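Have a look at the structure that comes next, please.
Missing here: one protein chain of the complex. Every other protein chain is in place.
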């Protein structure tokens, strides 16, 4: 399926970067949920562009316009349709984009798939802008999860080769709250200063950098998920890989677990009072595809922004010749900071869907 | 969903490690496909246990018994049900497994989810043995893909800290054929010798090791996949994460791409005659969620086998006290070699499903 | 699922009768389809209210506003979002509707399901108005089908106890074109005159009537559909039962076939030149759940409009007492004529989805 997702909640995403609007339909949410619009605005703002020199100067207020499913700020149980109008899309000549394929972008695969009929303006339906309605949906999802005590938070784990520390075994609510209140959340306060330098260096070189995001979900009940095709990992991963530029997803200690011995990788259980805990959490709160009650921890790897001003080799599909391209326009030298809330949102949607 | 998967083909997996049989129902395959049973037997053998000291001494012939959907060796178009009888399961006392939770296994999450009613003998439905019917299904899928020229092959990328080299940009059919003909495929012939030592060292220490597998799919047409929720990455990853012990999935250069600059990560296009190619393949044949015609390349990370004979701390869920456990029985000190064909099989099933 | 439907194409329906707008997201349509907007307007007009005294006097132009997925009148392959703004909804006091449940409507079940949070204005999300975006989607679907030669048309089979004749075994394109060009299509031109009288009689009595619609799909290739869970009947019926007020669906000769003998009900095959035909079509073009190449024929039964001005017994869910209600507002004494194009649209969507 291309545009729809979900078993219990349902998402249908639509719109193009330079069309009238982008939006989402969210089905099957419970009725009677009073939405905290301030929270939603804050999450939208964390993703919105144009807030500093690290992100694209395109100024979009990303104001969510609710069409259906909410009355007096409370969900009615009917599908919620929310739109974000594209107010600040530059009119310009897109004829070059139709024929010269930008490396690292969807341009060429989409050209083949849609026989040249896809909207190429600003990336069309493939634009990272489409994550804005996903953050809106995720913000609602995390409000519903919070009523069950489940809380989600993420930090920038790395930018290029600059590393933040990792989550420890115990992750408390105050830490996640603190992370969610920052525009550039890192566990080590100093880490982001170095990261910022790295991003600035790339920007000055008309280049871009990527990085990793680590996310935690706490207060998950044990026993959620299924063996095989609908394990927690199998349920979360498609949503995480739906985020443009994500190229890797790993759980717990991720790739590092492949270099451990069994006696290290096995998280030993113990009773803390009546509660079952593990001494380490290399499995990220999931064994056999099912939650064990420890925090769900995962990492996503994000590639450097493909839009760079540097001259690049490519092809012209009209003339069928090799050529070069210089991608103009407003780019983020690094989308990792803006992607943090997108990752949290996807996690919230996946978990809410699994809870049924 | 727990037991079913697929949009165009359909999988339904069933059975327990020490029950009568394990099996699979495969729906919606085309009629008229003449199956190469020798290929199927070879793929089953690559996964089967008991072939040397690196794997569990449990001797299972893993003979596939076909119940329906095939007549005179040709698919009829009706669902194929295939069973593998459990001939060599040891009868023993499983009462300890009911109460003492093995670390790193599904035991505790399953205990919570199924209220203690799950079959614990040999891991029950969670057993790695359930991958045998998946290899059968995958072997059929790759035969159908081969009719379209699409070929799949994988190698052991690492065991513990011993690394094989990686696929180069061009991957030809003969290389994949060569890899698929080996029980322990590596690109660097010397690498497996060191890996074998590492596995033996772990076995002697009553411990276990994990590793990574790198897989390639060649001759994929460009234009397959969708933006967002059904990207190639989003479609492959749930099947890959359905393989027990897989904790990470990454595409192309995977986590390494997060440390590249944009001008490196962007794979530059060029025409080779009429064919569109890229000079590098850091994106693993997928941009914007859609294939670009280059080989699809991905890695999966597999944790060390959780079953180890070393004494481990854990809990007794009946007495609700802390205790220790020594996991007896026949274990693989490393499941990575046997998992290679499972990874290839899952890739074949996901790709066949996407081709519709 | 509540709001989404489809395997190959995808529908996501949203909006409320008296909210800002109603709309639909249609995913996975092929790129490059040039839409005939005049056809779409004609189909929308056939469903639109306010065209004569048989239908509700609510004047809605039902103009479709396209938000995404179409550029220069051609599909781009990205999801199409289309909205219909609610221009003519009367502001009034809906407090009675919140507590006094209208018989025959969704009011009481929705009150229980949504704990009283559902939008009750004009029926909210349950309004028959939601069929307008479905007609838009269906109109696109039938244009795509027409490129394959497949054509759909329906007639009013009965209103109350006034019967039209039935389709004969052969149904040609000109007949279906003729039916689709009428606002009140019947096979017997005289039948609708009597039907009109019947509707008028009900209107004058502050009452309402229902009826049946018979629909045909011609030039269907043989071999479409599947045994059991995705038979043509199983695939069409959920969409047909999704039309508000539909209470029965039958194929071929429908309930009449239960009173035939086997030798009558079995449609005998014969070759007409190279073409396989049947002498009768009691099975409606489907045996074993799969098309046989004859016209698919089916009937839907539509109950009388539940909104009537007559005084009716009901309950007040707030005071938990028995009471009476007089449903005010603008009602159709019979929705069958406007439902004809809705039935055709649902058929088009179901068939397009099955063709993959």
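Going by the order they are written in, the chains are A, B and C; count residues from 1 in each one.
Quick note on the criterion: contacts are C-beta pairs under 8 Å (C-beta built on N, C-alpha and C of every residue); 3 or more make two chains touch, one makes a residue touch a chain.
Just so it is clear, the model here is predicted, and its values are computed rather than measured.
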Of C:51, C:219 or C:248, the residue in touch with the unshown chain: C:248
Chain C, residues in touch with the chain not shown (by the definition above): 1-5, 7, 11, 13, 101, 103-110, 112-113, 125-126, 130, 158, 160-161, 202, 205, 207-212, 222-231, 233-235, 237-239, 241-242, 244, 246-255, 257-271, 274, 276, 278-279, 282-284, 286-293, 301-308, 310, 312-315, 320-322
Chain not shown, touching residues in chain B: 1-4, 6, 10, 12-16, 19-23, 25, 27-28, 31-32, 67-69, 71, 74-81, 83, 110, 113-115, 117-119, 124-125
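Just so it is clear, only the chains that are shown with their structure count from here on.
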Inter-centroid spacing, chain C versus chain B (mean Cα positions, whole Å): 46
Geometric centre distance via CA averages, chain B-chain A, whole Å: 27
Chain A, residues touching no fewer than two other chains: 1-4, 13, 113, 125
